[in-house]
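Let me give you the structure first, and then I'll get to my questions.
A protein chain is absent from this complex, but the other protein chains hold their places.
Chain lettering (A and B) follows the sequence in which the chains are written, and residue indices restart at 1 in each chain.
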Amino acid sequence: MTLQDLTQAMGKPTFQRKAEVIGIGREGELLEVAMGPQHPSTHGVFRMDVVLDGETIVKLKPVFGYLHRNHEKIAENTSYLASMPYTDRLDYFCSLTNNWAYALSVEKLAGLQVPERAEYIRLITAELTRLLNHTCLAGFLLQDMGALGTPLMYAFREREKILDLIESLTGARMMCNYMRFGGCRCDLPPGWVDAAKKVVAEYSKFLDEFETLLSGNEILMARTQGVGKLSAELAVSAGVTGPMLRASGVDYDLRKVDAYGIYARYPFRIPLGTHGDVYDRYMVRMLEMRESLKILEPALKDIPEGPVVDPKAKLRGFRPKPGEAYGRIEGPKGELGFYLISDGSPNPYRYRVRPPSLINLTVLEDMCLGQTVADAIVSLGSVDIVLGEVDR
Amino acid sequence: MLGTGILKGMVETAKNFAGSYHDPERLTTVEYPEQRIAPKENARQFPMLIHDTEDPMKGLRCVACQICEKECPPQCIYIVKSKDKRADYKGQMQFYPATFDIDISVCMSCQICVEVCPFESIKMDTEFELSNTDRFGGLLIHKEQLAKSNEHYRKIHPADAAASDAVLAAEVAKAQAKAKADAEAKAAKAAAEAKAKADAAVAGTVPAPATSTAPQPTSPPAAPAA
Partner (left out) sequence: MAEVFQAIDQFPVTLKTWLLGHAAGVMPEWALPLLSAALSITPILAVFPLLFALTTVIERKGLGRIQNRRGPNRVGIPLTNIRLAGFGQFIADGIKSLTKEDIVPRSADKVVHFLAPIALLIPVLLTYSVLPFGRNMVPLDLPQTGLLFFFALGASTELSVFMAGWSSRNKYSLLGAMRAIAQMVSYEIPLILSALTVVMIAGTLSLSGIVESQAEVRFGFLHSWHLFTPWGLVGFFLFLTAAAAEANRTPFDLPEAESEIIAGYFTEYSGFKFAIFFLAEYLGLFAMCGLGITLFLGGWLPPFKFLGFIPSWCWFLGKLVALILLFIWLRGTLPRLRTDQLMGFAWKFLLPMTLINLFVAGLWHLSVTSVPMTVRWIGGFALLAIPYWLLGRGFEAKVGKREYRFAN
C-alpha cells in the first residue's frame, strides 16, 4: 500500500476513538497520575497526564513545552548561518541530519549547488546518524521495558564508534554544526574513509549480537507484540512519518519519494511492518539499519575528490533573494522539514521547523487507550521522541 | 520452544561478561583522570585568541573588528574597541580589543566565530577542564585567559595552524609587496616630479599635476604550507 493509494481509498477517516472509555461519571473510581515531567521514562521533560482504571489507561493527555526555547523566533532574528548550530539542538542525537535539512532548504532558497564530494559526505554522515539514532532507540526502548541498561550499554558502545568518526570529522560529538549552505564546512580528515569503512564493516556483527540478545526474547515479544497498535489510516491522517509510518505498513520514505541528494544512485529496500505495533516499530528500525549499511558500503568506496563547498556560497553577509522554500529530508525519526521565507534581509522572515517527533507524538493517546501503564511507557519509547525537537 | 530466546540472550550476556575482561573492543571506557584519550585533531571546545609575540597582550592578532561579536549565535562575545591604534603583525596600524570577554557558560562551541574571523585571530581550543567554583565571574573568560600562543595552536591543530600560517604569510607577503610597490611608486613619482621640475625648469613652463595612480601590485601566490 503506498501513500497515494491509501489517501484515495480513505475518503474520510475510518478510525474512531472509543467514545465510552473516557470514564465520565466514574470520577471517584479513577486514579489520575501525572507521569512526568520528572519521570525516568519520559525521555526528557515530557508529561503524560494519565487517568487510570486500575492499571488500564482510560485517558492520556500529553503535555509538552517544558523545553521550549524559542528556536523559530531566535532564528528569525539572527543570520541564516547563526541558526545552523541551533538546528543541532533540535534532535540532539541526529544533528547532522538536522543540518542537512536546514542546509537543503537554504540551498533551495538561494539556488546554491552542492559539489559532488559534499553530497557524498552528506549521505554518509546522514546514514551514520541513522545508524546511531536507531541503535540508541532500541537501547532506550528496552531500558523502558526494564532491561536494566544492558541493551542500552551495548547500543552506546557501538554509538561511541560512530561518535568518534563524527568527532574526528566535525570536531564535536553531538553538536556537529557541520553542513554549510552549498556544501560542508571542512573536508574529510586523512584516514577518515578507512576508519568509517571499518566501523561499517563491523556494524552488522553488532546488529547480529543485539538480535541474538533480544529480538527472539520471549519477554520482549510478549511485551511488544500487539501493544501500541497504530493503524495505517490513522497514521496517515495524523501525518505520522518515518519508521513509525512504515511499521504501520505504508511505503513512504522521502529518500525514495524525493530522492534528494544522491540517494537515487544506491539501491536499498524499505522494510515495512504489517501490524503497526511496538514490535514492528522496533524491527523496522533494526532492518533499516541493515539497509543503511548497504548504502554506506558502496558510498564509502566511490566517494570522489573535489571541493566540498560551492564557491558561490558566502559565509558573511549572506542574503538570499526574496522567496520561500521548503526543504525536507528523511531524518531517522521521520520527515524533517524547514520552511523558510526570505525578504532579502540577512535574517529569514519566517522560519518554521516540521519536527517529526512532535507530529509522531500526537497519536500517543490513540495508541495507549485501553492498555496498561507499562504499555504506555513502551509505546512512548517506540515513538522515538527527543524533547529538544518536540518543544523546540 | 519457550525459553530458547531467553537462554540465547543469557549466553550473549555471558560472552560480554567474559569479553569485558580481555577484549578491549568490549570494554571501551578508560578511567578518566588517570587515563586520557588524546583529543581528536579537529576537536573543539571553547574559543581562544591567538597571539604571535612574547607578550600576549601586545601580540594579539585581534583587531576588534567585532564581526564575531555580531555573528555569534548565542551572543556570548563582548568586545570593546581600543581608543588608540597599534602596529599589527604586518606593521599596519590597527585597533586592538581593550576588552574581549567570552561567557563560556553561554558559549555553545559552534565555531562560527572562527569561520567568520578575517584575521585568523580566534581559534578553538581543546581544553575542557574549565569547571569553576564561581559560577558568574569564573565562567566569564577575559582576554588574558583567552590569549594563547601560536605555538599552542600549532600543537593542538597542526593542519589548521599550517593553513592559517600560510594565509598570514600570504597576507604579509602581499603587504610587503604592496609596501615595496608603494615605495617604488613613490620613488618613481619623486623621480618623475624631479624630472618634471627639471623639464619645467628647462622648458620654463608650469608642470601639469602628476597622475598619482601608483601601479597596483598583483597579489603574490600563496606561500606553500609551512
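Everything below uses one rule, namely that a residue touches a chain if its C-beta (ideal position, glycine included) is under 8 Å from a C-beta of that chain, and two chains touch if they have at least 3 such contacts.
What you see is a predicted model, and the numbers here were worked out from it, not measured in a lab.
Asks: Using the document's definition of touch, tell me which of A:Pro85, A:Gly171, A:Gly242 or A:Gly273 contacts the absent chain.
Replies: For the chain that is not drawn, the touching residue is A:Gly273.
Asks: For the chain not shown, which residue from A:Leu128, A:Leu220 or A:Ile329 touches it across the whole complex?
Replies: Final answer for the missing-chain contact: A:Leu220.
Asks: Using the touch rule from the top, list residues of subunit A that touch the missing partner.
Replies: Those residues of subunit A that touch the unshown chain are 31, 33, 39-41, 52, 55, 142-150, 153-154, 157, 213-223, 225-226, 251, 256, 267, 269-275, 279-280, 283-284, 287, 372-375, 377.
Asks: List the residues of subunit B that touch the chain left out of this view.
Replies: Within subunit B, the residues that touch the unshown chain are 1-3, 6, 9-10, 12-14, 16-17, 19-21, 26-29, 31.
As a convention for this text, only the chains that are shown with their structure count from here on.
Asks: Would you kindly tell me how far, in whole Å, the mean C-alpha position of subunit B lies from that of subunit A?
Replies: Their C-alpha centroids are separated by 36 Å.
Asks: Subunit A touches which residues of subunit B in the complex?
Replies: 2-6, 8-9, 11-13, 16, 26, 28, 40-44, 67, 71-73, 108-112, 115-116, 124, 159
Asks: Any idea which subunit A residues touch subunit B in the complex?
Replies: 78-79, 81-86, 88-89, 150, 154, 157, 160, 164, 167-172, 175, 177, 185-186, 189, 209, 212-214, 216-221, 315-316
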